[in-house]
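One protein chain omitted, others in place.
Residue numbering begins at 1 within each chain, and the chains themselves are lettered A, B and C in the order written.
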Amino acid sequence: MFYTIIEQVVNGIVSGSVYAIVAVGMTMIFGVLRAINFAHGEYYMLGTFGAWFAIEYFDLPYPVAIVIGVVATAVIAVVVGNIVMQRIVGAPAEAGVLATLGVALILQNTVILVFGGSYKFFSGGYIEPVTLFGFTLAEQRILIIIVGLIVFIGLELMVTYSRIGKAMRAVSQNIECCAVVGIDVRHVALWTFILGAGLAALSGVLTAPVNVSVYGGMGELITFKTLPIIIMGGLGNVRGTFVAAMILGIAESLVATYVGLQFRDTVGFATLMLVLMWRPHGLFSAQARF
Amino acid sequence: MTEIVRDQTVTAAEHKVATGPDLRVPFGLGLAALACVAPLFLGNYPLHAIIIALIFLLPAHGLNLLLGYTGLLSLAQAAFFGIGAYASALLAVHFGTPFYVNFLAAGLITGAIALPLGIPALRLRSTSFVMCTLGFVIIGQAIAKNWISLTRGDMGLAAVPRPYFALGPASFTVSGTVGFYYLVLVIAALATLAVYLIVRSPAGRNMIAIRENETLAESVGIPTWHYKLVVFMISAIFAGLGGSLYAHYLTVVSPLTFQMYYSTTMLIIVLGGGAGTISGVIFGSLLFVGLTEALRVAPELRMIAYGFFLLALVFYFPNGFAPLIGRFWSFLERRK
Amino acid sequence: MTIELSRRGFCIGTALVGVQAMSSGAFARTEDGTVKLGLVAPMSGPNARYGAFSLRGAQMAVKEITAAGGIGGRKINILAGDSQGTPVEGVSATRRLIDQDQVDYIIGDVSSSVTLAMQPVAEDAGVLLLNAASSNPKITYKAGVGGFKWTYRNYPTDENRALIVLQYAAEKKGFTKYAVLSVDSDYGRAAIEFTKKYLPRFKSQILTEDYYKEGEVDFRSVLSKIRDSGAQAIIMYGNADSTPIVGRQMMEVGIAGKIPLIGNAEFNTEKTIKAAPKALEGAIEAAAWLPAYDSAKSKAFVEKFTAEFREAPNNHAYVHWETVHLLAKAIEQAQSIDREKVRAALSSIHYASAVGDVTFDDHNQARLPMILLEIENGKPAIKGAYSAEIDYPK
Partner (left out) sequence: MSGLPILDISGLCKSYGAVRAVDGIDLHVNRGEICGLIGPNGSGKSTFFDCVTGLAKPSAGAVKLDGQDITGWSLNDIAREGRMLRSFQKTVVFSALDIEENLVIAGQMFTFPGIWSTFGIGAAARNRVAALRERARELIQIAGLWDVRFQPAGKLSGGQQKLIQFASMLMPEPKLILLDEPMAGINPKLIERVVDSIRLANTSFGVSFLIIEHNIDVVTSLCKRVVVLDQGRKLAEGTPDEIVQNQAVREAYLGG
């Protein structure tokens, strides 16, 4: 019994790490752009497709495919960022929802148009199971947890020490003041968006080996998983998002075990609504951004 | 939250009426007459498209009251649409009640469910509120899937009967596209009238005040929270009524009715037509359905084109396409 | 000024397309003898992964028929309609095909709730609706003598499948304790419903019951639970794209090779087995068709499809390919494209499909052989083909 619970918690942490990498990008984008990005899962999908393409068509090894997936997504993010995301800075919330939905439709269905709608098999990565402290995991999952930690530490360092990181923090705290002190808000918005999209792509490429199936519409689910996390984590709050992702991962895992897998996808929004009833501003105050 | 300037507010419209000869009344009457005779020259498929547009018009009217007039962005319309569809279908399938009973019950049940949901949700601000309303859709779907004894789960409720009316010994069933078209047309017209009356009432003015500046509205004594709750409920009732029509028209209700798709569709209709205007929403629903159907010409490019349409809408027509109609009027008046 | 112009242009353009699309209906029917066939399937959005194969399969069949000189000299023209897997879109697509494109026959949809919504539309228009991939039993409960005389289904229902799988697992393998892991859709739920109906007959029981959402990627928790539950096999009625994920994660939690999968979710394709060979070993499946099926017609289909699309066909590709051929045969036998005659021909058809003889019962439900297979040494081994009459609810 006890072992089962511990094992499920470990399972939760594994899926929580995946959510964390995706959600952290989305929450940063929200912090700077103040827009809920309904297209965020699509960058996850693009990353996966980029890597799949590299492996399937050019027979490249998986580590190279990771780079290609992330870079390809970043390039697309530059285009989307310039054409769309920069322009929704300061627009009302519903404009952001519509614009990002539009982007999601375009990206998703363009991939379906180019590669066909059917699902593909992703055949890279390190899928052999290893046993660690009595728990069996695919090597890839250990990689995901490690990358998750690196991303978290890296982001913390970036927003504390680097120039662009400080600017991101500044913009997320007070957009009017930034214009006054000479921070180019649009520039910061673009870079935050590219970083966020890149992280989503990284998460996609890293999970592809364990998730195997790759298809154009796969991003939607990720978007819906991520939304409650970023709200719970306090919009724009990186640390809060990490904790919320872990909480959701573990809660989902326990619900899948003790209640039923069919309720798993409801956990995110159900937890969110309970949390909001208790603390209307999320678990972690949105004030403590980044 | 809503900084878009909606230039066609009630007052502006009122003064326009005062300032010059109004072409919109004859034009509106002409359009209504056209709608009445449409089945004479339209085939089943265009009629079907109009029926869908008119069904979607109901939840869109509801969302317009909420977003366009009160300034609250909600994605919950799909949840209430689904509740209305299920309520209506369950009544029809289990009890064989006549259409008007199902239809009204769907509205009442949806409103009754919206009230307790709105109380906690409306305490939330902006993004949290949006996500909470999206949560209603997701959780609604989970309930529809798992409360099998009531909803039959994923198997859905099939063979929902065509709308029938019973008055004493006489009964009458609406079948066929043309019959349904007239039924939906009448209901949509009544719904539009209802929205018009709400918007023109003193309450409508208070709603606009809340949209413009909530704190200021509070400071002049408007109980904003109560208004938001009432409007949330009204918008849910509209969605529920739309769901009822949907159930009787498509004859199938499944958990798929609880989909973000419907919420975003309503949002696109309202913003595409012009939030905060009634004619805009009517125009928006026809435009939306016309566009998605027209794009069937190229199935594989359809959703991509639709995505670009959304971007164009956001960036080039932030007030929707309704201001274009306004420009059309002033163009006509200049010609005279 | 330029912006103004282009905006106006855009609007007029949209309006024109709209008008063109709307003002149809009045066209005279072109009686040039062409067979107009509509295909409704999800082609955009997340459900496109099921629709893509359907269209390809159907298109390939049309190509073959055209290459062979058409149906008794008649050309065949296929028109696609996107349903997005949503009833309202499916009905719109169907209406368009019927009223605008004037098709006489429609094949579709994959999703059962879309098909259910299409049924009354086809019935009202008197257009033949031939379903090739929905398994909800209600579709043919309501068809033929059940009501909708224009609906036919060339696809097995879940009921037969559930019985055959359970019987084989109990009698040949001696399993009595099962865990359920099926897709949370009408398909997955209904199959388990029927399985439960037959459980007492084999003195078996279900220990755990879980349904996964389409597109689910994380099964570790539920698989760990199944591992600890003492189940002897996992009953899985699911979507093909989930099988490799489940397989890989079975390997992770250490039940691969110990607890086999039984049911139906394309356990048998080469790629799936390659994704998780150890987990799929011993899997038992009841399939309408499988790529490795040993018949000349089936093998030729797989070869041709792979050559054409650089991808191996799946079940949806096959059923749609076969259904187009089935329809062509009916039209040929009717020696007419008159819908009523074709319908009559279909009711009495004897069609030799790649897996066996196809006939229709009085509910317009195809009597189809179901192939039972087991994965042995990384290859599907066919254990027999079963066919059973359906007990329609009175």
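By definition in this document, a contact is a pair of C-beta atoms (placed from the backbone, for glycine too) under 8 Å apart; a residue touches a chain by one contact, two chains touch by 3 or more.
Bear in mind that the values here come from a model prediction, so they are computed numbers and not experimental data.
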Checklist outcome for this item: Note: the excluded chain touches shown chains B
Checklist outcome for this item: Full-complex touch with the removed chain, picking from B:33, B:119 or B:197, is B:197
Item to check | Candidate in contact with the missing chain, chosen from B:206, B:263 or B:277 | outcome: B:206
Next on the checklist: Touching the absent chain: which residues on chain B qualify?
Outcome noted: 5-7, 9-11, 15, 197-198, 200-203, 205-206, 208-209, 212-213, 215-224, 226-227, 230
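The rule is simple: only the chains that are shown with their structure count from here on.
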Item to check | Inter-centroid spacing, chain C versus chain A (mean Cα positions, whole Å) | outcome: 34
Next on the checklist: Using Cα averages as centroids, what's the distance between chain B and chain C in whole Å?
Outcome noted: 34
Checklist entry - Which residues of chain B are in contact with two or more other chains? => result 145, 300, 302-303
Item to check | Multi-partner residues of chain A (each touching 2 or more other chains) | outcome: 108-109, 112, 262, 265
Item to check | Parts of chain B lying in touch with chain C, wherever the complex brings them together | outcome: 41-46, 48-49, 52, 145, 148, 153-156, 158-159, 176-177, 246, 250-252, 254, 256-257, 259, 261, 287, 290-297, 299-300, 302-303, 312, 316-317, 321, 324
Checklist entry - If you look only at chain C, which of its residues touch chain B in the complex? => result 7, 10-11, 14, 17-18, 20-26, 43-45, 80-82, 84-88, 91-93, 95-96, 98-100, 111-113, 116-117, 120, 124-125, 136, 138, 142, 184-190
Checklist entry - Of all residues in chain A, which touch chain C in the complex? => result 4, 7-8, 11-12, 14-15, 108-109, 112, 116-119, 121, 123, 127, 129, 136-138, 141, 207, 210-213, 215-218, 220-221, 252-254, 256-257, 260-262, 264-265
